[in-house]
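Missing here is one protein chain; the remaining ones are kept as they sit in the complex.
As written, the chain order gives the labels A, B, C, D, E, F and G, with residue 1 at the start of each chain.
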C-alpha cells in the first residue's frame, strides 16, 4: 500500500525512539516509510526524500532528531506538507537543545513540535493520524476508539493501584 | 461561511499575540472563530466550546496560553481534532513555562507546539492551513504561493541590506 | 473510616513516588484514598473523582504528575478544596517541566506546589495534615511530635557523623 | 477583628507584589496582618513573628521573597501552621532562584509554593481562604461565588474578543 | 576587491547586530559581502549563495540568526569552508535557543559558535581574520596591533575608573 | 587542638561530599569539627552551633546542603564569621536549586558560594585556609606549596597523556 | 593609607555595579584600590596587578565581570589570597553565564562567588570585611553594628508597611 507518512530520523541511533512512531501508525493501519537522512551530513538526500514524498502522495512527514535538531526545520523549508518534529534527547543537554531547535521556527515555516523522546515519537503518530482523520471517517472512528481505550487503560491501572 | 478553525486564548490579554493567527488565516481565506476560555477559570466552557466545534465541523483547534499553559492540553483531552498550541510569554519565565506545559504532553494526547509568542501564533495559522491543504487543492496552491512570496520577500530585504 | 485525603496520580508509573504520601498519612492516622487518573487520557474520570470527593467529605486533594503535569491544575479548576501538586521527574527534563506546569497557575486557581519527586510526595502528606491540623488539636499535637522527632533524628545523625 | 492570616515579605520593595495578597483577603473579609521581616537581616524578628502569630491564633502564614528566598522555609522550620510561599522576581534570574529556593523544601518541612510574582501573591490569598474554608461554610460559599464570578468574567472577555 | 568573507543573516532585522561584523572586517581591510537569506524561507537561495561563494573564492562564511537558528548549520552542510555562527537574541528565550541551535552540531559538520549578539558578531570578524591570518602575514601583524590596542584601551579605562 | 573551622551539613547523606572538606583541612593541619544540622529540621540546633562556634573561637563556618539549600544563608544570618556554602546535587535539578539558594543572598548577608559538589567541598577547605592564611604565615607557606604541587601534578598528567 | 582590598572589574561598563563594593568598604573605613583589567584583553596587566597587590600587602581581591567571566578565576590561578567573584549581568543570559563561569571552579583554585549584580557587589565588600574581621576586633565590632543596623532598618520598613 502507498505510504501516507514518511518518517525520517537524523541518525540510525534514533531508531529506538522513532520506531515507536512506526508501531503506533501500524496500530492505525496507516502505511508509512521509515528511513535515515541527516540535515547536515546528507542535505541533498534530505531534500530529495521530501520531493519524492510529495510526488508519491505522502501526506505528513515526521522528523526525529537530537542536539541541534535542524532536520524537521530543513524539511519544512522544502515542502508545504505538514511536518511534525520529534526532539530526541541525544546530547548532554537532556533534549532541550533539540526541543528549542525544533520548536522555535520563524514565522511562515511551522514545525509541529511533539514532546521530547518516546512520548513525542508516539504522539507524532497520533497527530499524523489526527491530521489524516480530518478527511477520513475510518481514521476518525479509530481515533475515537483509541481515546476510549486509553481511558479504559487508566481505569485498569487505577484498580491495580487502589488494591495495592 | 462556516468556521473551519477555532482559536481559543486563555485570557483576553493574549489577544495581541493570537490576533496574528486570525490575520494570517484571513490571508488564506480560511473562516475561523476566535474566543476566550480558560482551562482553569472556565473549564466547563472550554469543554463546551470543543464539543460545539466538533459538531459545527471545525477541523483544527488552535489554543494560545501563557504560564502553566494547560489550555491546549485540556482541549486535546476532549477531542480527536488536531490541536495546535501557542505558548505565550506572559510570566517572568519568558514563556519557557508555557512551552513546557504545552509541548510535554503524555503519549496518546498530542498537542502540536509552535514557537513561543507571535512567531508561533502566525505559524499556528500556517500549520492549520497545511493540515487542511492535505485535502484542498486551493489551499495547496495558496501555500505554494505563500512560500514563493516568502522567498521573494527575503530577496527584497537582501537587496536593501546589500545596498546599505 | 471515611477518607479525608484523595491522592490521584497521573499514571501508575508514578506509584513509587506517590506511595510516600500514603505512608506518611498513615503515620498521622489520616484516612485516604489513592487512585490513578490522567488529566489527558481520562478527563471525565478526573472530574468525576473530584465531584465524588467533595460529596464524600474529602478535605484535601493531592495530585502527582510528570512532564506537562496538568493534573493538579485541572483538578483545581473543578473544586474549591485545597489542591496540592507534586511534580514528578518522569521526562528527560528532570522534572522542571512538571514543576512549571504545576506551580505557574493563573490568578484565582491556586495549586500548592511541593518539591519535585519523593521529597514533595512526603511533604504533600505533611502539608495536608497541617491544613487539617488548623481545626484538629489531635493533628496539631501529632505535628508537634513529628517536628520534635525530626530534630531528634538530626541529632542522632550528627552523632554518627561526628564519631565517623 | 483578630488576624487569621499573617503576610510577611522579605523587603518593603516586595510590597507592590504582596499587597495583592492583602487586597484579595479583604474581598473574602478575612482579617490579616502584613509586615516586613527578612530571613537573613532580621532572623530573630522573623522567629518572633511566627511565635506571636501562633499565640494570636493566626491560621495561615504567607511569605513573599525574592532571590535566595529563604523566608518561607525559615518560617516553616519554626511552625506547624501551613506556610504558603510566593517567589518574587527581584533578581536578574527572573524569579527562578526564588522559585527553587521556595519550592525545593526537604521532606518534613513543606512550603506550599505559588506562582512567581503577582499571580502567586493573589493565589496565596485564595489558597489561604481554601484552607480556612475546609472548616468555615461562609468561606466555602464565598469561594464558590468567586469561582462562578471568574467563569463569568471569562465570558465577558470572550464577548469582547469575539466582537473585536 | 574580491570578497573574502561572506556574511549572511537570516533576516534584515538582524542587521543591527551583524553590521558589527562588517565594521570590524573593514578595520582589518578585509573585503566582504553582506546579504540576507533564510535557512527556512529561502533555502534554495541559501545554498546558491554558498555555491557562488565557493566559486568566487570566499574563504570564510559568517552566519547570524536567531530563534531556531539553523542558518549556520545549513550552510555548513553544503560547504567545506569554515562557517562561523552568531546566535542572535531575537525570541523571548534570550538567545539560548539560537545558541543551542548553532553550537550543538553533529560530528562531521562543525559550526564555530561565537557569543550571543553583538559581542559574537564582532568576534566573528576577528575570528575570520585569525583564520585568514594563518596564511597572511599582513593580517597577522594587524591582529597583533589589534591585541595591543585592546590592552591599551583597558589601561585608558582603568585610569578613568581609578580617578573617578 | 581547638577547632578553627566548623563544617555543618544539612543531612548525613551529604557526608560523601563534605568529607572532602575535612580531608583537605587535615592536609593543611587545620583543626575542625564536622557535624549535621538542618536549617529546616533542627533550626534551634543550627543557631546554637553557630553561637557555640563563635564562643569557641571558630574562624570560618562551612555549610553544605542540597535542594532549597538554606543552611549557609541561615547560618550567615546569625554570625559575622565568614560563611562558605557548598551547594550539593541531591535533587533532580542537578544542584542548580542548591546553587541559586546558596549564592543569591541579599545585600548585607554574604555567603561565599563554591562549585556544586565535591569540587566545591574541596575548595571550601582551600578557601577557609586562604582566609586564615591572611594572618598566618605557616598557612601562607602551605598554600604556596599546595599551588606548586598542583602545577606539578598537571605536569605529571601531561607526561602521561603525551606518551599515551 | 595602604589598600587592603583590590577591586578589579573586567570593563569600565561594570563600574555602576562594582562601585557598590567601594561604597560599602568606605562605610567600614577599609582602604581599597579600584581599577579595570580584563582577563582576556589585558592578561599581562591582570597578572601584574595581582603580583603587585601581594607585594603591597593587599589581603583580599574582589573581581567583577560579566559573560564568560574568567576574571576572578584567572586571578585566583595566580595568587593564594582569597578571591571574591561578582558575576555581572551584562549579556543576554541574565548573568547565568557569569555565575557559572565564576562559581564552577575546579578543585584547588577556589573563587568565592557572590550573588549576581549589585547585591553581590555589596556582599563582596561585607565578605571582605568579614575575612579581615577574623583578625581585627575593630572590624568585628563594626560588623556587629552593621548587622544590628540592618535588623533595625527592617523594623523601620515593617512599620511603614504596617501603616500603609
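We take it that contacts are C-beta pairs under 8 Å (C-beta built on N, C-alpha and C of every residue); 3 or more make two chains touch, one makes a residue touch a chain.
Note that the structure is a prediction, hence the values are computed from the model and not measured.
Across the whole complex, the hidden chain's contacts among the shown chains comprise A, E, F, G. Per the touch definition above, the residue from E:11, E:46, E:90 or E:104 contacting the chain not shown is E:104.
Shown as candidates are E:11, E:35, E:92 or E:123; the residue that touches the absent chain is E:123. Contacts to the hidden chain, counted on subunit G, fall at residues 10-11, 38-41, 43, 67-68, 70, 73-74, 76-78, 91, 93, 96-97, 100-106, 108-109. Where subunit E meets the omitted chain, the residues involved are 59-60, 80-82, 84, 99, 103-110, 112-116, 118-119, 122-124, 126-127, 130-135, 140, 143-144, 146-147, 150. Interface residues of subunit F with the unshown chain, by the touch rule above, are 89, 94-96, 115-117, 119, 150-151, 153-155, 157-158, 160-162, 164.
We take it that only the chains that are shown with their structure count from here on.
Repeating the A-B interface with over half of its contact pairs identical by residue number, the matching pair from F-G, B-E or E-G is F-G. With centres defined as mean CA coordinates, subunit F is found 49 Å away from subunit A. For subunit E, residues touching at least two other chains, in rising order: 11, 38, 41, 67-68, 91, 93-94, 96.
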